[in-house]
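One protein chain omitted, others in place.
Chain IDs A and B follow the sequence of writing; residue 1 opens each chain.
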Amino acid sequence: MITQEENRSNLRDTKPYVVVKNLVTQFFTSKGIVKALDKVSFEIYPGEIYGLVGESGCGKSVTSTSIMDLIPDPPGRIISGEIYIDSFNILSDLKSLARINIKSETDVRIKRNKRANKRHNEIMSRIRGDKISMIFQEPFLALNPTMRIGEQIMESILLHNILSISEGIIRRNNISQVDLDKFIKNLNGEKDTLKRKKIINNFVSEYGIPEFEESISSLIENSTDDSYIKTEIINMIQENKKDIDLKFINEVKEYYTLQDQLFSLTLQEIQAERTGETALMNQKREEVKALRKYILNKFFILRMKLRFAEKHYMTPFRKEARRRAIELLSLVNIAGPEIVVDSYPHELSGGMQQRAMIAMALASNPKMLIADEPTTALDVTTQAQILEIIKDLNQLIGMGVLFITHDLAVIAEMCDRVGVMYAGNLVEETTTTEIFNDPKHPYTVGLMNSVPRADKKREREIKLDTIPGTVPNLITPPSGCRFHPRCKFAMDICSLKKPKLVEISPQHKVACFLYSDESEVD
Amino acid sequence: MELRYYIIRRLLILIPTLFGLILLTFILLRAVPTPDLISSFISQKATPKEKAIETAQAISFLGLNQPLPVQFFYYLNDIIHGNLGVMYTSFYTGPVMGGIERFLPYTLELSIATVILSIIIAIPLGTYIGARPNSPSDAIGRIFSLGIYAMPVFWLALLSQIIFGHDIGIFGSYGLPISGEGYPTTTKVPWIVNNVSEPTHMLLVDALLHGNLAIAYSAFIHMILPVGVLTLSILAGLLRFIRAGMVDTANQEFIKTARAKGVPEKLVLRKHVRKNALLPSVTVIGLLMAGLLGGVVVIEDVFDLRGMGRLTLATITGLNIQFYGVAGTVLFFGIILMLTNLIVDVVYAFLDPRIRY
Partner (left out) sequence: MQSTISIFKRSGVQKKRRPKVDDFVSTMRLVLKNKVSLTGLIITSVYFILALMDYVYPQYLGAGPGIVTSLTRFNGGYLGQGFPVGPTLNKGWWFYLGTTYANIPLFPAILSALYIDLGYSLLIVLSGAIIGIFIGTISAYYGGFWDELMMRITDIFYSIPFLIMAIAFTTILAYSLAKAHAPINGFSLIALALIIIWWPTYARLTRSITLSIKSSRFIEAAVASGSSKMRNVITHIIPNVLSPVFVQISLDLGSIVLIFATVEYLGLGNVIRVTQYTPELGELISVGQTYLPVGIWWPVFIPGLFLLIFTVGVNILGDGLRDVLDPKMRR
């Protein structure tokens, strides 16, 4: 097992998966503009667990919701900034989405551009759940109460994986003698039972016939006649083939391939739009239009079938998706996934619901999971299990996690790196070990001291510190450093200028004038 | 199935309410002074002596000389046997139960048509508006709902006559019929005259079943205005409810989950918001039915139609008030409403997986 330190130094060489740059998110309420996020910047590398910590109302959840671009509008909006997910800036068309006219704090007029918003939503719906997934604080509220668990997971699978599923079905149905020969040869060359088992396993999963795994292995054990085995396997698949209309599968595959093309064209259009190449942009726009029209015309009947009788026509896909849903449920340690897949959310316990949520989030193997206080609403024993699942997934499939919590103990247990937020600012960012051993920002110091720690000596003699005051009202946030009214070390400059997040030692960034004179320029 | 036990339990809960309803009608009847209660049984031209005899006969016939609890027992017994008393009016004379049997089909026809039409209109319209809160279409919908809600039904009916009415409306002689005039009466409908099968007792449905298009057309055009007005009168409430449901559901956490999964906006509305928003709307139908049954009385009066509403009004508008008729119709409407609510609850329990029965 790699230690945290090593892990981190490895990460440094790779490209960050999520980059948040100068993110500003505001809420326009009748009482004034809530400046919920004020130029937040951080990066998350693939495979690391990044923790965001802070008091409630400091903007942790707003940050995560902004990354998913799920800020409820109205009242909220992302005002400016860049969010790169897998090197793609999801806010590249931010300017064209809406024109915001701020007449006064309480009178803000927002004019939304319908077309741009539609395009933006289309792009986002391909990124969400595919490249990045999210789980929420209260699983009971976050699951659709009138849909079966399996149905909800299948929805997610079918949204993003239809191409791979159709390929699987086609491959299975076109299984050739050559493939079978190769399989038998491999098998005969291997004597170790465990390895033989693995070969069979690989074979069935490659051809999407896991339901035959047992019968194939028993067949192989009971017979030595290769040609007999081959014909038997072909018979099995033939049996399964009967109710599959390959023409339809191919049509679906073609349809979704074209949809993917359309998507990449749209991205090119946005790229051109941003760089200001008008001619290219217009050309791409025309291409998008033409392709869209082509798809609409060519697949009219297919679209009608999917619109009105999806459940009937998509049966082969749904079978496959259901199998994967059950797999995912067992991956998150749910006992009896075949039963759970057909239950409604209210029939499960809180812990089970959160596991189902995680399974749903994993549906298309995203590289990144945002966990927004996933254990706050659960009881302590369940909490530990959920945390373990997330940690396991992180180590098993290298999934990055943005972990949001107010619980420092959870941070200590889970995270590789930690960002500390205060009143819409990221005030400190460093490794987990360093944040506990050497916190720099006065707010972080206060936060650490307000937690009882077993390793501190003379604990009974030291009174727990609390940070005086409360989180400020973000409609009229304090000038300069937003923490200065509560800070023991406040200087004159603190109320005048806003400190910049500066790297004061390797992997340790702090935004405080105690450590650096640099301030942010407006 | 578990659902069966749920239905049985709901039926058991119904019993005290039903008993209370019967008690209420009994109290209403006995609150009337005896001479008034029996006035219909006494001929006007009789001499005082004859009157005294008739009074005594009526009192003993109706059991009014018994102690109150015994009277209630008799009353309960009568109701269980479907005997709601008799009524003497120019509109209808005979047993109250017979009147209900005779005039109910028409009212049912109106009510069913109204419920179907209003659901057909309200679901698409309500979900459309509810998906776009605070948009211009929402504003129009809200003004429309408020306007209709604020109109007295009888005035709306008269207004529709002023606009669409036959001869008196803007369309002149091409307008729609505003009264029962020309409505195929019992003497003109072949299957009633010949006493052949009359499966539903609803003229429009029966005519269609018998394939008699002329009568079906006549029945249909007589229904347009009343059904249209009734639909409008309940549409406002239905629209409001569906809209509120859509807006509430759209703000739920699981909608955020659906978006986080990458479900496209259109599908979010179709698959996640709409179903969850429409489910509770089933319960409103019970409420609407109450308004509808009240509205039917007014509509039948304005359009001069022969249904339960007219029967109800006939009990109080004649020379002698028909108290048994009043009590009978109250009881009947109450039972209809109770059954509607029972059906609504059962359907809701069947549709919503969260309800444990």
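Heads up, the rule we're going with is that a contact is a pair of C-beta atoms (placed from the backbone, for glycine too) under 8 Å apart; a residue touches a chain by one contact, two chains touch by 3 or more.
Note that this is a predicted model, so its numbers are computed, not measured.
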item	value
Among B:F41, B:F154, B:W191 or B:Y348, residue touching the chain not depicted	B:F154
Touch with the omitted chain, as defined above, among B:A52, B:L146, B:V193 or B:L351	B:L146
Options B:I162, B:L213 or B:L351, residue touching the unrepresented chain	B:I162
Option touching the unshown chain, where B:L12, B:A31, B:V196 or B:A214 are the choices	B:A31
Contact set of chain B toward the excluded chain (per top definition)	16-17, 20-21, 24, 28-29, 31-33, 36, 146-147, 149-155, 158-159, 161-162, 165, 167-168, 244, 290-291, 293-295, 297-298, 301, 312-313, 316-317, 321, 323, 326-327, 329-330, 333-334, 337-338, 341
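The criterion applied here is as follows: only the chains that are shown with their structure count from here on.
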item	value
Whole-Å gap between the CA centroids of chain A and chain B	53
Of all residues in chain B, those that touch chain A in their complex	251-254, 256-265, 271-272, 275-276, 279, 352-354
Touching residues (chain side chain A, partner chain B) in the complex	68, 70, 72, 121-122, 124-130, 133-134, 136, 138, 141-147, 155-156, 159-160, 344, 346, 357, 360, 363
